[in-house]
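One chain of protein is taken out of this complex; the other chains stay put.
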Amino acid sequence: MVVTLKPGADREKADKLSDFLSSYGVKVNMNHGEDNDVLVLVGDTHKIDIDLIESFDIVASAVRISDPCVLSGRKNHKDDTIIDVGGVKMGGGNFVTIAGPCTVESEEQIIGIAKQVKAAGADILRGGAYKPRTSPYTFCGLRKEGIEMLVCAKRETGMPIISEIMDISHLDVFEDVDIIQVGARNMQNFELLHELGKQKKPVLLKRGLSSTLSELLMSAEHIMAEGNPNVILCERGIRTFENATRNTCDISAIPMLRSLSHLPVIADPSHACGISDLVIPLSLASVAAGAGGIMVEVHSNPECALCDGNQALLPSQFKTLVSKISKIRKAIE
Amino acid sequence: MVVTLKPGADREKADKLSDFLSSYGVKVNMNHGEDNDVLVLVGDTHKIDIDLIESFDIVASAVRISDPCVLSGRKNHKDDTIIDVGGVKMGGGNFVTIAGPCTVESEEQIIGIAKQVKAAGADILRGGAYKPRTSPYTFCGLRKEGIEMLVCAKRETGMPIISEIMDISHLDVFEDVDIIQVGARNMQNFELLHELGKQKKPVLLKRGLSSTLSELLMSAEHIMAEGNPNVILCERGIRTFENATRNTCDISAIPMLRSLSHLPVIADPSHACGISDLVIPLSLASVAAGAGGIMVEVHSNPECALCDGNQALLPSQFKTLVSKISKIRKAIE
Amino acid sequence: MVVTLKPGADREKADKLSDFLSSYGVKVNMNHGEDNDVLVLVGDTHKIDIDLIESFDIVASAVRISDPCVLSGRKNHKDDTIIDVGGVKMGGGNFVTIAGPCTVESEEQIIGIAKQVKAAGADILRGGAYKPRTSPYTFCGLRKEGIEMLVCAKRETGMPIISEIMDISHLDVFEDVDIIQVGARNMQNFELLHELGKQKKPVLLKRGLSSTLSELLMSAEHIMAEGNPNVILCERGIRTFENATRNTCDISAIPMLRSLSHLPVIADPSHACGISDLVIPLSLASVAAGAGGIMVEVHSNPECALCDGNQALLPSQFKTLVSKISKIRKAIE
Partner (left out) sequence: MVVTLKPGADREKADKLSDFLSSYGVKVNMNHGEDNDVLVLVGDTHKIDIDLIESFDIVASAVRISDPCVLSGRKNHKDDTIIDVGGVKMGGGNFVTIAGPCTVESEEQIIGIAKQVKAAGADILRGGAYKPRTSPYTFCGLRKEGIEMLVCAKRETGMPIISEIMDISHLDVFEDVDIIQVGARNMQNFELLHELGKQKKPVLLKRGLSSTLSELLMSAEHIMAEGNPNVILCERGIRTFENATRNTCDISAIPMLRSLSHLPVIADPSHACGISDLVIPLSLASVAAGAGGIMVEVHSNPECALCDGNQALLPSQFKTLVSKISKIRKAIE
């Protein structure tokens, strides 16, 4: 159920209403909109009398939700959401380049690459510390230590940073991380999404390997319904029968998501294809299709990378890519 | 790396070796085999000198792992694993019928259904308490309270129980649950798998919607490498282009998994097809293909079920199914 | 448009009506039903005035088709269709075993295998002569000569025979073939389907690699709308992301097709899995799921087979399979 308050509704009365609604055994999340405050009730609301709620003087309307994307969808939120990440703006026509190694390997490595990608035009630094790995016998990241090294690189370069979280219990470690990434395998780890919804840091939500766009939006909704409106959607390739590329980069997801949702939409061509030679054409394709940003892996020495070296660009290739992206952005204006 | 100790190796010396190996920054898990104890090293082992390890007098051999399914695969473990679940045996030619409602709705409901399925021949009672739901605005289970009701039904009927876990932090709640189920969406939630590997309760691991059999076995390996050998594999349908059924029940996965692994393999046709009319033919097909058990949803009043009612069998249909299964098992002997 | 004639409508008048309808530029196919004759109009019927047609005295009703499976679907044809193939009955509770080599290699080979599979209990002999091959540089069958050898085996053993057609222009060669098979790759070769609809020989229509059940039924409809009601549907595996098996045998298609259509439904597990060890469990699963027959590859010397040897059963394995099938059929009665 969504209860929309009248513009300028008294905050104290709103809190009392919220308490009253909670007494029905549902979770009540307050969302402060531009014009109105909105209470989102999560859980079983069938016992709540809509007429009763609408009789409160601060209430403009109360509606049972049939649209599972009431917050993430474009319908009730015509304008693009713009998210500020340490001064870098995402969404609403802004374009953001996120670059860095697949995995943080050492302080020296991450600071070195950070400086290179910054010089080449990157806006945000990426680096994996907690790495989900299919086999238990492969390198799974430096974990807490890796995040600390990434934070060093942030201090050194001034770039905002993004890294993937794998479990709620690690949330404290991400204090200085600017965007928390939820990986494809965790797109429907709802307990994790709920906890990320209870804090305010931007969340980059990657599409699951076999998730529909509708499911991706509903996962964004799980975060937003808990109170965090700062969700960024990321296409990263889906699993199909084709095995010439690791995954099939679904470029059509980009314009489709932009039409369905007001949230920023970016693409991660590195994971989608798994082959560095394809990263540049797919990045350019994503931009031409209207992506609001790309996230690519860059490594100064791909052959020695501890993880996914064959999909990493060299810093020089990345520089060329940034320059081409800028031309394509002008071409499609 | 896998370090196999000599038969009858001194336990104290083994502990010292384990400490020594841990000093390389890897996790060391002790597995007590029938003949030998085996140390499984998880993490980056490339700095460890194999010759040095083999020079310890209690060590029979030390091998770097190239096979990511060294524990879950059939190669090093020819005989079927048999898992005892509160007196019910799974694997090794035993057949187990797991039945119950999709969701625990009330104490009365779960006890009622438990008695009916037991009378009809079920071995283990299922019931969802923590429900992963695509949309945040749908009923998500009674959670802790649901588990408590399920435990009541266990006490009332003497049946072992199984329920799905969604996050590590709920583990305490599952103390009296006999099998912990990991759902399809969490098959690659590695942090959860690791925690479930650190305890000894049997884990029923469902195949992810777009996971290969190889990935399913590697997820089992994540649990086993942490020290818990009690993993049950479950085929529950994969996502394909076909939409006449909710998912495509991959029956060939059953004989294939039995050939690749020594772990018990069961099928969940209810979730695979999502249509009660198909549950009986697909259950029989699973048995004919060699499944070591089936898990089906049974509800005494499917039209009023809070969740997935259209895939539930009536208790009377379930009874017919049990009888047909028994005939098919004789036919394929 | 479907024009249903009154029972016992005068044949001469019916022919005149048919000519009249043809003058609108549509194809008119006459279907002789048990009670009524039915004219099926294929093509653009929007210029035809329904009221005018209904005013003919032999016309019971004229209906524009919104259901694209008006002939193949169960809705207007409650009873199972039974097709007689040289004395062997398919559909309506009958069970048929089709066996033989992937490819006819020589007269000696096909006659030898024919005798073996007949002795083991096969009803119909299969053998490929025109072989669709992904690569142009592989053996593509003995073509016309292969069909002639198959016909020899039919004369020698008295078994009806089935073989795959690849192009309309080969139709003459199939004069003595009892069932014409349309392979997965040609399921939507509509020109071929139309020609096969203009003759009366039974057509075994295999599901395309990525065809939905709805598309399979519409392809059957293409044949039936031209006047041939003798279509047999065959599940043979679909293409998914899983590569442990060649294709994913969609066993749920069997009960689903039986519910959607009155046509006989059989399964071809050999092509579905591509591995002989899986052929027996998948055959048994198909039978348990309600298939009205199976088609399997049998070769007396699989290692030397010119094509697909690794999916062929030995005659002795086939004999065991036939015996198990018979037990399972009793179990599910």
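All chains are identified by letter, namely A, B and C, in their written order; residue positions are counted from 1 within each chain.
Everything that follows uses one rule, which is that a contact is a pair of C-beta atoms (placed from the backbone, for glycine too) under 8 Å apart; a residue touches a chain by one contact, two chains touch by 3 or more.
The structure presented is a predicted model; accordingly, all values stated were derived computationally and were not measured.
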| item | value |
| --- | --- |
| Contacting the left-out chain in the complete assembly, out of A:224, A:278, A:305 or A:322 | A:278 |
| Contact with the hidden chain (one of B:22, B:243, B:310 or B:323) | B:243 |
| Residues in subunit B touching the chain absent from view | 210, 239-241, 243 |
| Hidden partner chain, residues of subunit C it touches | 42-44, 65, 68, 132-140, 166-169, 185-186, 188-192, 209-210, 215, 218-219, 221-222, 225, 239 |
| Chain not shown, touching residues in subunit A | 210, 212-214, 238, 240-245, 248-256, 259-260, 272-273, 277-278, 281-282, 284-290, 324, 327-328, 330-332 |
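Keep in mind that, in the parts below, only the chains that are shown with their structure count from here on.
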| item | value |
| --- | --- |
| Chain copies touching (subunit B, subunit C) - same or different residues, decided at half shared | same |
| Euclidean distance of C-alpha centroids - subunit A vs subunit C, Å | 50 |
| Computed distance of Cα centres, subunit C from subunit B, in Å | 40 |
| Residues within subunit B bordering two or more other chains | 210 |
